[in-house]
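Got a structure for you, written out below as structure tokens; questions coming shortly.
Missing here is one protein chain; the remaining ones are kept as they sit in the complex.
Then we have chain A:
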Amino acid sequence: MHGHLKKPKKGEELHVTFITKEGDQHTYEVAEGDSLLDIAQANNLDMEGACGGSCACSTCHVIVDPEFYDEIPEPSDDENDMLDLAFGLTETSRLGCQVYMDKKLDGLRVALPAMTRNLQVGDFNKN
């Protein structure tokens, strides 16, 4: 189930830092294979994940530290379709439910975008 993480094996802990909308930083020790959505939800961060991680809602949008962006496998068509609809999309945006921790991503930093009403889906559509 989402929001429940496996405990990382000793010596194999990976680290990920979330920067919240308020600018607070939280670093967690996690296991390989955990998705960013699972990690955020297990730690009560404000990440909705409305579709339960099935790449159908874009409410798990994260902005990835450019230093790590290229280390993450490229987004699939499905993810790109949903990123089209994400609020405040950036060059290094990804969906938290589609990014899984692995060794290369140890130390990953991601920011949770501020969701404001000024940016509407239509603004991306109708530019």
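In this text, contacts are C-beta pairs under 8 Å (C-beta built on N, C-alpha and C of every residue); 3 or more make two chains touch, one makes a residue touch a chain; residues count from 1.
By our rule, contacts and distances are computed from a predicted model.
K.L.:
Can you pick, from "small monomeric GTPase", "Vacuolar fusion protein MON1", "DNA primase large subunit" or "NADPH:adrenodoxin oxidoreductase, mitochondrial", the UniProt name of the chain not shown?
P.N.:
"NADPH:adrenodoxin oxidoreductase, mitochondrial"
K.L.:
Tell me which residue among A:8, A:53 or A:96 touches the hidden chain in the full complex.
P.N.:
A:53
K.L.:
In the full complex, which bits of chain A touch the chain not displayed? Write them out.
P.N.:
1-4, 41-42, 44, 48-59, 77-78, 80-82, 84-87, 89, 115, 117, 120-122, 124-127
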